[in-house]
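All protein chains of the complex are present and in place, except for one that has been dropped.
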Amino acid sequence: MIFAKELGAALRESLETDERVVLIGEDIIDPYGGAFKVTRGLSTDFPSRVRTTPISEGAIAGFSAGLALAGMRPIAEVMFGDFITLCFDQIVNHITKYEAMYNGKATCPAVFRVPSGGHRGYGPTHSQSLEKHFFGVPHLRVVAASLFHDPRDAFRDFLSQNTPVLYVEHKLLYPQHMRLAPNGLITTREGSTVRLSAVPREDCTATVLAYGYQAGLAADIVEKLAVEEEIFVELLVPAELSPMDWAPVEVSAKATGSLVTVEEGTAGWSWGTEVSAVMSERLFGLLRRPVSVVASEKTVIPSSRAKEGRMLVGSPQIETAIREAAK
Amino acid sequence: MIFAKELGAALRESLETDERVVLIGEDIIDPYGGAFKVTRGLSTDFPSRVRTTPISEGAIAGFSAGLALAGMRPIAEVMFGDFITLCFDQIVNHITKYEAMYNGKATCPAVFRVPSGGHRGYGPTHSQSLEKHFFGVPHLRVVAASLFHDPRDAFRDFLSQNTPVLYVEHKLLYPQHMRLAPNGLITTREGSTVRLSAVPREDCTATVLAYGYQAGLAADIVEKLAVEEEIFVELLVPAELSPMDWAPVEVSAKATGSLVTVEEGTAGWSWGTEVSAVMSERLFGLLRRPVSVVASEKTVIPSSRAKEGRMLVGSPQIETAIREAAK
Amino acid sequence: MTITLPNFLSPEPEKENPAAPAIPLPAEPEAAITGATTLSKAVTVPLGEGEAATLSQEAAVNESEAAAESAVAAEGAAWVTRQTVVAGSRELGLYRGMRFIRRFEETLLGLFEEGILNGTTHACIGQEADAAGVIEHLREGDHIFSNHRCHGHYLAWTGDALGLMAEIMGKEAGVCAGIGGSQHICAEGFMSNGVQGGILPTAAGIALAKKLKGEDTISVVFMGDGTLGEGAVYETLNMASLWELPLLIVLEDNEWAQSTPVALNTAGSMRARFEAFGLPVSEVESTDVLEISSHAEELVEAVRTTGKTHVLVIHTYRLCHHSKSDDHRPEEEVALRWQTEPLAVHRQRLAEADWQAIDASVEEELAGIVAKARALP
Partner (left out) sequence: MTITLPNFLSPEPEKENPAAPAIPLPAEPEAAITGATTLSKAVTVPLGEGEAATLSQEAAVNESEAAAESAVAAEGAAWVTRQTVVAGSRELGLYRGMRFIRRFEETLLGLFEEGILNGTTHACIGQEADAAGVIEHLREGDHIFSNHRCHGHYLAWTGDALGLMAEIMGKEAGVCAGIGGSQHICAEGFMSNGVQGGILPTAAGIALAKKLKGEDTISVVFMGDGTLGEGAVYETLNMASLWELPLLIVLEDNEWAQSTPVALNTAGSMRARFEAFGLPVSEVESTDVLEISSHAEELVEAVRTTGKTHVLVIHTYRLCHHSKSDDHRPEEEVALRWQTEPLAVHRQRLAEADWQAIDASVEEELAGIVAKARALP
């Protein structure tokens, strides 16, 4: 079960089960099947509902808006998530506005898929995790793919509700194996949040909150620390990033007394910042140390692999933070 | 001293003292002089460097990028700050990237002026405070105008350095009197942060951090509470919002043991969120209550004045939060 | 009829705008603001749900006449009928539609002056023939996307003046509960957004949905000349042309974008900008509703039958301020254009008694709407 294939299957299921679904994006039709091959095969079977577009991200978003307002279920692929910048006006001033500003007279359930993230040497404009700028857009859901979440569930969810969605797919997930029932760690689910730990929560000394590709890195470290050093922490992997379901985080961090957040985006007004603010308030006086936010350096992502590795969050930064938090 | 006039004077000074300065934006030339009349008179005196554009916000940003890369000092007016969405690609993937990704071989000091904010009944797409989505963009400065800051200082600063700037002007500031040396409150300055209080810091029971138009509202409340009820708090009004100069906040909140942030933007991943995260960490165990973040409701801004008043942060919400924090 | 209309709402053209021409135009009678005598003759189909009861009597009187109406009305279902049939005459109906829009907007501007309204508004005074002439040919199931200057389009389509007035007043009974306000309106088959440009791809997306669903209805979008500055427009033209979408783009070139004349905003040729993408363009320089309507009829039909995007460029003029603020245009320029404003042009082919009666009925109806809207919680 390779993530890209599962995701493709989820899109296929969407097209099959819901006639309203339209896939739209650059170079997504066969034989090419998208820059990351996720949509391969779909245009052959659904030629009129899998539509390759000119290089017009703004119009991809705008057409999606119109499709959604007219009762369809557009799922747009933005070739590199970096180019979601060109959809910002449509998302902020159109798509997420309609339902509320029309007092519920219309809905605009457009879904945007954004292949994101670095560690591939693609350089400053093809490696970013720009979702941080979309957290907190009123009436937008930001959801992250991970190896711990079946993408079918995600798309079933999106099609069953009316809020627009930004679905973040880290590019490094595509070739990886799903880890829906990982060995080595106890796995439970609370809503969209997956809980992983080697031992029961009461024996964990910290809570780690991570999403997307970074969640996989974190899981490996959590397992390694448990096996090799008997350092036990609980990892929470939410799918829904904004708005957040705070309950699982609150419960866990209250129990462990220590919280670390991990994300690949740059530091400052990041995902972890909100988590920290909310948890510092809700658990005021109940944590034994401040919330620790792990995020990338506040600069461009270098092409050079060596420089990129130092600038972007990866296993070393995560491990250091977890060790510290578990103390 | 009316803010809009002072701002116009600051732009005039910029044009006069620096030949590299170019003003660019929609409807900014005489006799109209911009939707909020800030640039009135400037095109008459500097016809080639005050340029009215077609309705092309993306190109306004892109032209500004080019001007800046070529050694000029563009100052762009985005008619309503809401439309900065259309400049997002240029700001995020071009303007703020160049200096770092070219390893310092170029600089791109473009300045964007964004008339922002609500309370005028302009409705969902003409009332927003979208700066929250620009906080934390690496290599971007977000600076807010206020009645406590001389706009001349701001523009002198912008022209003396090479980082791109988003300069947030709340629309309600335009007709107001500057309050550079307000009566009733002791005023001191630390960098770009203005400190206002009725009594010395040691006698204050909370720190209030506010910017822009909301800072004026907060100042009135701070003064009223001091005079009428002997509730003493210290108000900090920073000009620079991102990156933040944390020192004044840290020192003040440490002394008062309580911190409230105020902003008109919608709640969630907002300015105050970062403040809360950073201060909760730096002052861990030193605050007597959690940081309180005052922000607007997470929805669209209604046109109806009554509804807008309930949804947007205004004096009532600020007063409630300050009273609570000062306890 | 007890409400007092502000002075500038007097129907004499000279008072409608101080820059109005001195040359004689068909004078508007005093009756226009008292308007009792000819009411029963003029009113046919109710405008807005709230009005249905009040006006049902008159409507009944004219029912048989309406039934015998022209092909245009017959093919057009509720929407068209509502706007175009007055006492069995399409021409009077078009007049009434335009007159209603004009007076609605003038009333709005008056209410702003009075301080009753807040926010901003963009009146389409001078451009009423575009809304009336185009929307006449649309039918149930079609979809209109409009922009900041949307009241005329909205009224021509829905007739829901009370809902719009209440909306702009910020009342709960407004069509969007006062949240959207003047620029952000939604009703069956109608939407507007005040952010320039982005409505173009949205309207095209709606057209794509229609195509995918196999509907024979069309999507129509109204844009201004200044909006040609937005890149989103061209992305849309390209895709709408490539994908052959049932979209009608109506460009209302009113020569100005806020304070900027078209020459400072628009290089080259408007027409060529569309043709470069392989889109057929029909261009008309007119404020005559019948001339505009006949172009629109052809294009609507073409979009409907071919399923492909067509463009209607209407060269017209905005006679009022951009919104409520200063107007720096040369007075003579504006004055000249008052001579060819749509109502004056169209009146020339109507019997004076007929249009006077309509004016009166519009006054009455509008007064009722304003009173009702004011009284709303």
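To keep things simple, chains are lettered A, B and C as they appear, and every chain counts its residues starting from 1.
Keep in mind that, in the parts below, a residue touches a chain if its C-beta (ideal position, glycine included) is under 8 Å from a C-beta of that chain, and two chains touch if they have at least 3 such contacts.
Quick caveat, the model's predicted, so the values are computed rather than measured.
Visitor: Which candidate, B:Leu11, B:Leu42 or B:Ala59, sits in contact with the chain we can't see?
Guide: Checking each option in B:Leu11, B:Leu42 or B:Ala59, the one touching the absent chain turns out to be B:Ala59.
Visitor: Among A:Gly8, A:Gly66, A:Pro109 or A:Pro124, which residue is in contact with the omitted chain in the full complex?
Guide: That would be A:Pro124, which touches the missing chain.
Visitor: With the missing chain put back, one of A:Glu13, A:Asp27, A:Glu281 or A:Glu319 would touch it. Which one?
Guide: Per the contact definition at the top, the residue touching the missing chain is A:Asp27.
Visitor: In the full complex, which of B:Leu7, B:Ala35 or B:Met101 touches the chain missing from this view?
Guide: Checking the options B:Leu7, B:Ala35 or B:Met101, the one contacting the hidden chain is B:Met101.
Visitor: Residue by residue, what part of chain C touches the chain that was omitted?
Guide: 228-235, 237-239, 241-242, 264-269, 272-273, 275-279
Visitor: On chain B, what residues meet the omitted chain?
Guide: For chain B, the residues touching the absent chain are 22, 48-49, 51, 53-54, 56, 58-59, 61-72, 74, 89-90, 93-94, 97-98, 100-103, 105-106.
Visitor: May I ask you to list the residues on chain A that touch the chain which is not drawn?
Guide: Those residues of chain A that touch the unshown chain are 26-27, 31-32, 35, 52-59, 82-83, 86, 120-126, 300, 302-307.
Everything below uses one rule, namely that only the chains that are shown with their structure count from here on.
Visitor: Specify the chain pair with the maximum number of C-beta contact pairs.
Guide: Per-pair contact counts point to A-B as the maximum.
Visitor: If I average the Cα coordinates per chain and compare with the overall Cα mean, which chain comes out closest?
Guide: B
Visitor: Would you mind checking which chain's C-alpha centre is most distant from the centre of chain C?
Guide: A
Visitor: Counting only Cα atoms for the centres, state how far chain A is from chain C in Å.
Guide: Chain centres of chain A and chain C, defined by C-alpha means, are spaced 45 Å apart.
Visitor: So, what's the distance in Å between the C-alpha centres of chain B and chain A?
Guide: Using C-alpha averages as centres, the distance is 31 Å.
Visitor: Using mean CA coordinates as chain centres, what's the chain B-chain C distance in Å?
Guide: Spacing between the chain centres: roughly 39 Å.
Visitor: Give me the residues of chain C that touch two or more other chains.
Guide: Within chain C, residues 177, 179-180, 184, 193, 195, 231 contact more than one other chain.
Visitor: Using the touch rule from the top of the page, what residues of chain B touch 2 or more other chains?
Guide: Residues 82-83, 86, 123-125, 300 of chain B touch two or more partner chains.
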